[in-house]
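With one protein chain withheld, the remaining protein chains of the complex are depicted in position.
What follows is chain A.
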Amino acid sequence: MAVVEIYAHPVLHRYKTSICTKATIFVFACFLLTFIPPILVAYRSQGFWQREATYREQPDVSFKHQVLLLLQTSQTGDYLVWSTYQNFNQLQQGRVRVPLVKSREEDSNRDGKSDALQMTIQVPLLDTEEVYSVDLLLFFQYRLYIFSTFTMECMAYLHHTSPLPGADLTVAGDLRLHQKYPLAHTGRDTRFNTSIIDSTSIFPTAYDLRTIFESYSGRNVSTNFLTYYPVWRTGRATGQPFVISATVRYPEETILYRPGFWQLIKWGWVQYISILLVFLFVFDRIKTFVFENQILNTVVDSPTKKFKQG
């Protein structure tokens, strides 16, 4: 008649000894060798503590409807300006030429965040005025939500110079985030939510591009307007304005941040435990071999023996 296994359970062998024996020292050494080296292996193989991480988020950008425009209209220093800052316009007096500005922000994928700014500026010009250079500053409100709730005022700087007098300038580019340091993983961050141009100032120094750019480039977080393909068209017809057409896209950004404590611990634990499992297995076999073969003398408390005695 065939015999079938109907149940199985492991047998536990207990090895006992006093404290000051070789076996105790061996077990203690095994304990150290099991738990300490995985830390060293995990740590020394680099990347144990996740110091920074990235995530992707499309920023919530809105055009603040603030503009500062500078056109060089001759090669000898004549220029025209216009801005939405009334104090600046007051300072410039006869150099101000009020353009026809049209802007709209598109949300093409209907996710509630604007994806691009379409802007057209038509600067009226006399036929004798030729445009050689354009400096255009557009100001934006920039918000991030997923990790740190980040808000700042940022700027798109468009600059183009040509030795040929222009009729229009068409640019399309991205408003890219520029980070010097990682952002925090949580909390509100309004460090850079300050005006780039002090529009309340009645002094010309507040509108000096050198100081504006100097302080803006010193920010830990700022934006660049990146455009690689500006088209500068020449041959302006009589009575025609100089037209700047700009498309500023707000792309999804990869944002660097410092992970929080629990994220740090979690990733460290995952690495440690995966190496520890190997050590646990190896040293378990070593200890079983040593004690099973009584290489180190111990008192064996075996359940089978008990069974026999009993």
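Quick note on the criterion: a residue touches a chain if its C-beta (ideal position, glycine included) is under 8 Å from a C-beta of that chain, and two chains touch if they have at least 3 such contacts; residues count from 1.
Just so it is clear, contacts and distances are computed from a predicted model.
Given the options "SWR1-complex protein 4", "Ras-related protein Rab-2A", "Proteasome subunit beta" or "Tectonic-2-like", say which is the protein name UniProt records for the missing chain.
Missing chain, per its UniProt entry: "Tectonic-2-like".
Considering the complete complex, identify which of A:125, A:138, A:212 or A:248 is in touch with the unshown chain.
In the complete complex, the chain left out is touched by residue A:125.
Among A:96, A:172, A:209 or A:286, which one touches the chain that has been omitted from the display?
Of these options, the touching residue for the absent chain is A:96.
In the whole complex, not just what's shown, which of A:24, A:50 or A:84 touches the removed chain?
Here the residue in touch with the unshown chain is A:84.
With the missing chain put back, which residues of chain A would touch it? List them for me.
With respect to the unshown chain, the touching residues of chain A are 55, 57, 60, 65, 73, 78, 84, 89-90, 93-94, 96-104, 111-113, 118, 122, 124-129, 143, 145-147, 167-168, 185-186, 231-241.
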